[in-house]
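Have a look at the structure below before the remarks.
All protein chains but one are shown in place.
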Amino acid sequence: MTEGKQPIIEIRNVSKRFGKVTAVDNISLDIRAGEFFVLLGPSGCGKTTLLRMIAGFEMPTEGQIIIDGQDMSLVPPNKRPVNMVFQSYAVFPHMNVTDNVGYGLRISGISKAETRDRVAEALELVKLGGFEDRMPDQMSGGQRQRVALARSLVMRPKVLLLDEPLSALDAKLRAQMQFELADLQDKVGITFVTVTHDQDEALSMASRVAVINKGEVAQLAPPSDLYEYPANRFVADFVGSVNIFEGTLTLDEPDKAAVDCPGLGKIYLNHGVTGPHGANVWIALRPEKIYLHVPGEGKAVRAAAQDAPDGHNLARGTIKGMSYLGDVTLYDIQLEGGHIIRVSRPNLSRHDQEDFTWDDKVSMHWRADSPVVLLS
Amino acid sequence: MFNRTAIAPLEYTRKLWMRSWVGLTMLFLYAPLVVLMIFSFNDSKRNVMWKGFTLKYYEKALNNDSLVEAMVNSLTIAFLATIISLVIGALAAVMLWRFRFPFKGLVEGTMSLPIIVPEICLGVAFLIFFAKLDWPTDLAWPLNLSAITIAHITFCFPFVAMVVRARLASFNREEEEAAKDLGATEWQAFRDVLLPHIKPSLVAGALLAFTLSLDDFVITFFTSGPDTITFPVKVYSMVRFSVTPEVNAASTILIILTVALTFIALKYQGVKGIAETH
Partner (left out) sequence: MSGALQDWKSQKKPFAAVATAPVFWLGLFFIAPMTIVWLYSFGQNAGPADINISGTLDNYKRATEWLYLSIFLKSFAVAALTTLICLIIGFPVAMAITFAAPKWRPWLLLGIMLPFWTNLLIRTYALMALMGTNGYMNKGLGGLWEGASWLRTLVGMQPLEAWTPVQLLYNNFAVVLGLVYVHLPFMVLPLYSALDRLDKSLVEASLDLGAGHFKTFMKIVVPLAAPGIFAGVMITLVPALGAYLTPDLMGGTDSQMIANVIERQFKRANDWPFGAALSFLLIYAMFILIALQSMRANKVKEAR
């Protein structure tokens, strides 16, 4: 995925209020040319509103949206250099595929010959060659989406906006389209901005993700950073599953830190945390980063992970729940303090899921670079 | 009757008494019309004894100048009223569907009044209105039908608005936004996306308006000047004063016209569509 340096969309202090409700609260962010940018968040967080403001269907209550250096405050949607693929696809039911895809070109007065060529090109791009004369009601949802894609791409916009593109597709098609959309963006090279509530989609397709919560940006980062370095509890919890424990920062030096969690135990980190000593913090620990000790194996494992002082990064508990998912097994373990921690253990051999059962007493540990300290 | 399978408890319509009831009702509804149509071919001045097949009363009806003039007038009124009601009704429907504006509830309520207010009151209101305005009564055709046409439009367009509004409810707004996103102006989006969507309701609305106008008696009666003859008024005077079999012939022609229009609408909308618009 090629990325330029110049932001193609600048969102500056944009807010949107509907009466007393604030849908978007003073958001500022830059979208770079050529990237696959995803707005991720739960329903009602304001991400769709933001997208519609970029497209021009809502006007910001405050702030500015600048596309390719041009302020869009007075520019109506039909004059913006962006095109949108709507959640319902909005394919015109009374026109066939060719007329649908060529609609925008006809409106802008492009010659019939050029329209024909560009429509053919767009249909090839979305793999709908041969569907020229089909009517929308003769096509499946996935095919109609491609028509909507072709219809927008044929306009050669600077930015393509997609509103929940995969939400109406079944699981298999969704996986396929994730790949195809990323591939398409790579081929065409224009900027894609997508809105979704599905974190899997976001992680797999995006070059950068803005996690939106209650109208504000909770974190803006590439997918791996979101997962491994969440900025706050919301992001840690929204992206992937996570164990979160409250605690107090007891040690904070440039190359190490320690947190005391009543529910979990003593946590040791092999990097510094910038936070005042004694501050109230949270520890986020991903389930797959915790090693469950199989009885008899304990000493060997412990020996291998000697990157923390004694008594740190250890926990004991009783297995209260198990979910066998085929590739991994999830264990819900009740710790000595009463809290439940979730551990994800890969089934590396075919009988790994037999290693544990309900009410087994187990011990576990994790590496010193695994926990993440969250200040909010 | 000829049941091969036993009648399930809920299959009321297969029960004999139910079928008889419906049959009798249909008989009640259609018998007078069918008899009328049959007797329009009867070679007799009276409606009672069948004396032989003839087309002479059709001839007489078609040669009856005032009857033909009345028919032409009524058709003209219906035609003009339909076109204008269609435009006003469609605009009203879009206005109510799309916009929020002060006093919207009031406007909406007032718009349904012409349907609710008894016809006699509407007829009276128009009579008084045109009298007060000193509406000219000696204009050339078709302007002499203007008063009647205006009255018809007033009670037809709310029906059209209702039908179009129902269809608008199922419109996907994103299609309109998509058109705009692709560069269409407000007008182009309306023309290319919204209009095609409401087309079936426009046809249904037009047929509804046409039938309502053609069928109307009371309002036409009150707004017809002394010199304008419309079909219902003409037939009324024929029925009142001299029951000639020409009335049967003229009526049969009108019935056939109505049924033909209905079947055209049927082809266009499907049987379900027609039943649902009412």
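Points to keep in mind about this one:
Labels for the chains are A and B, by order of writing; each one numbers its residues from 1.
Following the convention adopted for this analysis, a residue touches a chain if its C-beta (ideal position, glycine included) is under 8 Å from a C-beta of that chain, and two chains touch if they have at least 3 such contacts.
What you see is a predicted model, and the numbers here were worked out from it, not measured in a lab.
When the full complex is taken into account, the listed residue touching the unshown chain is B:150, out of B:67, B:81 or B:150. Screening B:67, B:80, B:148 or B:235 against the full complex identifies B:235 as the residue touching the chain left out. Residues of chain B in contact with the chain left out of this view: 9-13, 18-19, 21-22, 25-26, 28-33, 35-36, 39, 46-48, 87-89, 91-92, 94-95, 98-101, 107, 110-111, 113-114, 116-121, 124-129, 132, 150-151, 153-154, 157, 161, 169, 171-174, 177, 186, 211, 214-215, 217-218, 222, 232, 235-236, 239-240, 247, 251, 254-255, 258-259, 262, 266, 270-272, 274-275, 278.
The criterion applied here is as follows: only the chains that are shown with their structure count from here on.
Averaged C-alpha coordinates put the centre of chain A at 58 Å from the centre of chain B. Chain contact summary for the complex, chain B toward chain A: residues 172, 174-175, 177-185, 188, 192-193, 196-197.
Contact residues on chain A toward chain B in their complex (touch as defined above): 55, 57, 76-79, 82-84, 86-94, 103-104, 107-108, 148, 151-152, 155.
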